[in-house]
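Complex shown without one protein chain; remaining protein chains in place.
Showing subunit A:
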Amino acid sequence: MNAISAEGLVKTFGTGDKAVKAVGGVDLTVPEGTVVGLLGPNGAGKTTAVRMLTTLLQPDAGRALVAGHDVVREPQAVRSLIGLSGQYAAVDETLTGRENLWLFGRLYQLSSKQAKKRADELLEQFSLADAGDRTLKTYSGGMRRRLDLASSLIVHPEILFLDEPTTGLDPASRLDLWDVIRERVAEGATILLTTQYLEEADALADNIVVIDHGQVIAEGTADQLKAQIGGERIEVVVHDSEHADSAEQILNLSSGGQCDRDTHTRKLTVPTHTGSKGLIQVIRDLDEAGVTIDDIALRRPTLDDVFVKLTGRHAESETEAADTAAGRAAS
């Protein structure tokens, strides 16, 4: 069964000239117990989609079921089954970490005692036990983010929505959070996760949905997406640019294809179908021809390559992307 299923979701902000179609007909399904990564450049509509699925925004069109409940007609039922951690940490600065968790626990309708117990457990789990009795004014950005995530896990929700959960976390905290997410999945939770970090989607998501300009532009497992843009390739960095010509000849010969050459970085790239065998052959040939190399590797496409290919942009090129998105939708 699908924990989350959406059909033709549409949301437009503003009217007339200033209208921005943030989400323009998105279909999305997340089978129970799986993790789906929602990927897309800034302004793609990820947050807007999440807000509709979590009952915060009314879709202009389309339909979405979360845990079998319609987000528009049965919002209260949906809310009691989900956990949401929004893109920006939403916690009360004037309360302590413990008080925040207690507050949200109470609003999830736990008893005061249950809420207290959960607060203690979560502070421990998110390495905030020492800071638990300080007001959030004294927390760093990453600590707030962790508290925000802890708040979304109070009732062990079966369905979790995490909007860029690891943005602003240090590498150790990020890995910790990955573990928390995996733990929740092992317990049977379903997770919809948006992220700017492709390796995060690669590491956590069973399925990836790439959206841009409010449209789904690709969908599949990380491997399927990578396969879409081609297979393995051999990359060689020659030590001396004088050797680039002979290296190119050898590479073309071995792959029977066309070599890509970047004069500036002295890097040659060629697609290959023969895997490590081909690599060994190339190394032998280069050695025989007396070409000195700095680096040689067999590379598989990364999700980054997929992202650039699909959207024409790097995941991290921030404002620029958002600006074009807004501009294009407006024009």
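Points to keep in mind about this one:
Quick note on the criterion: a contact is a pair of C-beta atoms (placed from the backbone, for glycine too) under 8 Å apart; a residue touches a chain by one contact, two chains touch by 3 or more; residues count from 1.
The working rule: contacts and distances are computed from a predicted model.
According to UniProt, the chain absent from the figure is "Transport permease protein", selected among "Sulfate adenylyltransferase subunit 1", "RNHCP domain-containing protein", "Cytochrome c" or "Transport permease protein".
When you scan A:R118, A:R174, A:H243 or A:R261 for touch with the missing chain, the hit is A:R118. Only one residue from A:G86, A:G132, A:P165 or A:G214 touches the chain missing from this view: A:G86.
Within the complete assembly, A:L107 is the residue of A:A19, A:L107 or A:I280 that touches the hidden chain. Where subunit A meets the omitted chain, the residues involved are 51, 54-57, 69, 74-77, 79-82, 84, 86, 88-95, 99, 103-104, 106-110, 114, 118, 135, 151, 154-156, 158, 187.
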